[in-house]
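Removed from the display is one protein chain of the complex; every other protein chain stays in position.
What follows is subunit A.
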Amino acid sequence: MHLGVSESMRECEYSQISTRNSTPMETPYKKKTPKRRKWESFPGRNKFYCNGRLMMAKQTGVFYLTLVLIIVTCGLFFTFDCPFLALELTPVIPVIGGVLFMFVLGTLLRTSFSDPGVLPRATPDEAADLERQIDVANGSTGYRPPPRTKEVVINGQTVKLKYCFTCKIFRPPRASHCSLCDNCVERFDHHCPWVGNCVGRRNYRFFYMFILSLSFLTIFIFSFVITHIILRSHRSGFLKALKDSPASVLEVVVCFFSVWSIVGLSGFHTYLISSNQTTNEDIKGSWSSKRGKDNYNPYSHGNIFTNCCAALCGPLPPSLIDRRGFIQSGMPQLAPPTNGITMYGATQSQQSHMCDQDQCIQSTKFVLQAAATPLLQQSSDPVILTASTENGGPLPGRTSLNLGGPCTSLPLGQPTPPTSTPSLSCHEASDILPIHGHSHAHNHGHTLQEPMAHHHFLTPEEVPSPPGMLPCGSPMGHSHTMQAGFYNPASQDSLHEDSVRGLVKLSSV
């Protein structure tokens, strides 16, 4: 940086040097680091494959089980039962079976690998602006602010929009924050471990087609395997038939247990689609007439046909998170210093990417983040803090607690909504309990309880401070000693409130 002294001479020398080095770039010190794609520093807890084209949840073990079950059962069917059936009955059977199998697999992969409708987290500027607005609305700064909600009237129904502390946004109606994936998802239905992803606005139709086609496939295989055994028994006796075709027994067992659960689930989701509700809303009874005479679903289009068409054939919105876009980073000399948005996206997420899974640091980060957010106006510093720091923080701990617990227990720290448990048992959705639960009770519990868990009966629960974390000394303290930037004193108090809340949470464990 000593170039500027006698700039005419030096500039000439400098430019000579740069042309000799002759990189195709405009300036020699531009972009030393390779360009990274946005998925590489995505703040949520998702896994990406094929350079950002595919995205899944973090825990995908059950998804592989689903795949194995489907492929093995169908494989056995085509190998052992189809030859007999094709000869004895009609060759159309394996053809239909094949088509169904391909459809099931296609919809499963589409559900599992697509973006469910994740809402990107707020940029620091947006978050600061929202904080200012909330402060203005609250007025007093000396007291703990009330839970952050905004009321909105939609088609005559009052809907409360909740503020997501992780994503720093007011969640749109019907959106919910998935604690497993640590993302807000639009029109959040539930997190399905069987497909290894959340089910939300963008993949609900694929999920529905998956369970519907899987129901048909299961019934198809079940009935034709039974037919096969019966036809064989006519020829050579029941026991010999079983001995000749042992795979059929396995297929029957798998199909028998699956058919109840999957057909039940399909029926439930058919009901949900026709009434334009999410699993969330149904379990909570948000639009149930039991809540009040005037309570109705403001999102319903009025008739079953329109609701079904809208859910299944309506326009498919594109992904909002731009996974494969490049991060615009590392150009402080050329980019305006106040263009903090994209640079924050780079620097903050890079930092959070580097510091993942360290719960202690995460919790401290959260606390300090609340105090330091206004300082983020400085773009040139690698700032850890922002909306996207709660990366992998609380949930590993919380998840493990859930998995260990009984099916009906909710995640730690969240009160059981009084209406939800009875509604679970007496609802037609009760099939779901044994279904998802028959081999993975805890996962199932999670599946259904995720929607409830995200309904934030306590707003502090949104504060992602995990149980069992101890406040550590701040290793990132140094990151706050950045150049004093422009910061807004008006938002300091609410942020201090946040930090106090965070500390209280930490110490309460």
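To be clear about the criterion, a contact is a pair of C-beta atoms (placed from the backbone, for glycine too) under 8 Å apart; a residue touches a chain by one contact, two chains touch by 3 or more; residues count from 1.
By our rule, contacts and distances are computed from a predicted model.
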From "Vacuolar protein sorting-associated protein 29", "THUMP domain-containing protein 3", "Golgin subfamily A member 7" or "Chromatin modification-related protein EAF7", the hidden chain's UniProt protein name: "Golgin subfamily A member 7"
Among A:174, A:232, A:284 or A:323, residue touching the chain not depicted: A:174
Residue among A:123, A:197, A:245 or A:280 that touches the chain left out of view: A:123
For subunit A, residues in touch with the removed chain: 1, 3-5, 7, 103, 106, 110, 119-120, 122-123, 125-126, 129-130, 152-155, 159, 161, 169-170, 172-174, 186-187, 209, 298-299, 301, 306, 309-310, 312-318, 320-322, 333-334, 336-339, 341
